[in-house]
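All protein chains but one are shown at their positions in the complex.
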Amino acid sequence: MAHTIRDIALALGAEAVGDLDIVVTRAAEPHSAGPDALALAMDPKYAGGIARGGALAALLWPQADWRGLGLKAAIFAPRGRLAMAGLTVLMDPGPEIAAGIHPLSVIDPGAEIGAGAAIGPFVTIGRGAVIGPRARIASHVSIAEGARIGADALILQGARIGARVTIGDRFICQPGAVIGADGFSFVTPEKSGVEEIRETLGTREGIKDQSWTRIHSLGAVTLGDDVEVGANVCIDRGTIRDTSIGSGSKLDNLVHIGHNVQVGRDCLLCGQVGIAGSARIGDRVVMGGQCGVNDNIFVGDDVIAGGATKIFTNAPAGRVLLGYPAVKMETHVEMQKALRRLPRLAARVAEIERSVIPKSSGTD
Amino acid sequence: MAHTIRDIALALGAEAVGDLDIVVTRAAEPHSAGPDALALAMDPKYAGGIARGGALAALLWPQADWRGLGLKAAIFAPRGRLAMAGLTVLMDPGPEIAAGIHPLSVIDPGAEIGAGAAIGPFVTIGRGAVIGPRARIASHVSIAEGARIGADALILQGARIGARVTIGDRFICQPGAVIGADGFSFVTPEKSGVEEIRETLGTREGIKDQSWTRIHSLGAVTLGDDVEVGANVCIDRGTIRDTSIGSGSKLDNLVHIGHNVQVGRDCLLCGQVGIAGSARIGDRVVMGGQCGVNDNIFVGDDVIAGGATKIFTNAPAGRVLLGYPAVKMETHVEMQKALRRLPRLAARVAEIERSVIPKSSGTD
Partner (left out) sequence: MAHTIRDIALALGAEAVGDLDIVVTRAAEPHSAGPDALALAMDPKYAGGIARGGALAALLWPQADWRGLGLKAAIFAPRGRLAMAGLTVLMDPGPEIAAGIHPLSVIDPGAEIGAGAAIGPFVTIGRGAVIGPRARIASHVSIAEGARIGADALILQGARIGARVTIGDRFICQPGAVIGADGFSFVTPEKSGVEEIRETLGTREGIKDQSWTRIHSLGAVTLGDDVEVGANVCIDRGTIRDTSIGSGSKLDNLVHIGHNVQVGRDCLLCGQVGIAGSARIGDRVVMGGQCGVNDNIFVGDDVIAGGATKIFTNAPAGRVLLGYPAVKMETHVEMQKALRRLPRLAARVAEIERSVIPKSSGTD
């Protein structure tokens, strides 16, 4: 798609200078941008690349000397990543899904499809499902009976929406995500080893040979507005009430959300995060990749957890966490520093023992 | 579905009191149960919710004063979660899959489908596959050539059953699971860096520039009876013999089982657990979410591993594990306590050095 510099600046609400009629058809890193591309150089370190690439126009850091960089036009981006959001939504062609309902799809006559839908081949939509207006549903998606999805949904290839799942407006679902699998909830006839350990912290009586009986999931899943779910994510149904994700929250690829979990608004859960059953996560929580949250605990608003943090106990609002088990980030850094020095510390203690306690038996 | 209190108590094998003809159509948490719902209050802490919700009947803890709680009828549950299993199976409507074989499915004429099957649209079943009676197979499932599945299977949307996989009775497979992908097994022409390190524990000779050659998987996967597999789980084929999971074992979402792995009976592997190739897991093993097991090791019967435990070496039967690397739970707790005090311990050692070894050079 071709855009003038004027149109791009207008879309970004940004200041533009120079020949605003220059047309670009793509965005590119400065060194690989030609005259057809808008060079992305929101930091002075990219200045050198502009000359090499030969772009006529660039998205620049504020107050950049655009003429000195050899440009014919420039747009200024006081907050580069925010400008990237505006620019990329403008330039993203989006997935090709033909308007209307593909004849090789199986839509239950009792399903309600909103106006302006585009539904690809090999899609199934179950009895009583309600899909809002302007939905774009790519090939191989299944939407089960009674699911309700708001306006402007984009659901990509092979995503699975379970029965009676409720989803708000502007939902984005990456390929292969499963929303509404059954919860992982089993019980033994008598007390199990895990129950014992939770009570005794490690001591076990006679181990019993027992099998697991399934607790079925009668609840579903509720997602708010503006939720995005990554590829191959799994969100389980609740046992009685719905598992829920608040409006504005985004889940990266391969995230696992257990049954009954409540995630608040505007959270970011990065790749491969796992939240065990019945945990509650506050608003604006950010978890780096591979974080884990124990079942039945509470993580407060605005908590930030670094990559691979394993949260075993309740975390108060605003806390910054790291480590396994999770501790305050400063504590983690201090502990790791001390741990690296530990072999040397042990040697020093041994030396003290030799020096001052001649008869000590404290060798290890 | 509507049930009388009498019918529910009968199904649970539980004692019921009051007006057993009261009809409920759903189960609910006490505060959100109306007169149409059975309130779930298996612990006295839920007593308050009952009055607020207005339920007529409840599932209660033993000896509860049901009349005092304002109820017209009650069922007593000496083991609440077990009652939940009975109640939820009764009330779960299950997925809607129409009886018979959907015309938009591709079933090889040489496949054998048991009596009473319900097979949804866009399903493929390969040559020589054998599916037991009363199978319910949702849309988009693929079952490859020569797979054999027992009676009463429930296989949900988009699950992938590979060639020659063998599965017992009452199999439950959540959406997107892949049973029978090829094993991850590669070899270099000459010794690789990884082989060297396993022998030398870290020292490496000259690093060679080599590419990987694939070892194909000639084995398949064997699952016992009553196995449940979570959404987007991956279970790889064996190299020569089958990868196997024993009867009664349950795998949560996104679990990874490598080639040749042997998992015993009645195990629970929670979300995102990973078992590397050729590991053997005993019976009744329980692993919390995100646990990892090294390749080629053995984890004994009745081992319990807390969340995110990384097991690098053989674990004896009955052991309770935690940590990276895994140690006994008590040891882990003790080590973590000591680690938190370590910065202070280091300060104390420095103080001792100052006090008693005036000439020590042991500052760090």
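Order of writing sets the chain letters: A and B. Residues in each chain are counted from 1.
Here is the rule we use: contacts are C-beta pairs under 8 Å (C-beta built on N, C-alpha and C of every residue); 3 or more make two chains touch, one makes a residue touch a chain.
Not measured: the values here are computed from a predicted model.
Note on the undisplayed chain: of the listed residues A:M84, A:V130 or A:A151, the one touching it is A:M84.
Contact with the chain not shown here comes from a single listed residue; of B:T124, B:T166 or B:S247, that residue is B:T124. Per the touch definition above, the residue from A:D108, A:D266 or A:D295 contacting the chain not shown is A:D266.
Mapped onto subunit A, the interface with the missing chain covers residues 26-29, 32, 40, 79, 81-82, 84-85, 88-89, 91-93, 95-96, 102, 104, 120-122, 138-140, 156-158, 172, 174-176, 226, 228, 230-232, 248, 250, 252-254, 266, 268, 270-272, 283-284, 286, 288-290, 301-302, 304, 307-308, 318, 320, 323-324, 328-330, 333, 336, 339-340, 342-343, 345-346, 349, 352-353, 356-357, 360, 362, 364. On the side of subunit B, the interface with the absent chain consists of residues 104, 106, 122, 124, 126-127, 140, 142, 144-145, 158, 160, 162-163, 176, 178, 181-182, 184, 186-187, 189-190, 192-194, 197, 201-202, 204, 207, 209-218, 232, 234, 236, 239-241, 254, 256, 258, 272, 274, 276, 290, 292, 294, 310, 312, 324-325, 327, 331, 334-335, 337-339, 341-342, 344-345, 348-349, 351-352, 355-356, using the contact rule stated above.
Note that in this section only the chains that are shown with their structure count from here on.
Superposing the C-alpha atoms of subunit A onto those of subunit B requires a rotation of 120 degrees, given to the nearest 5.
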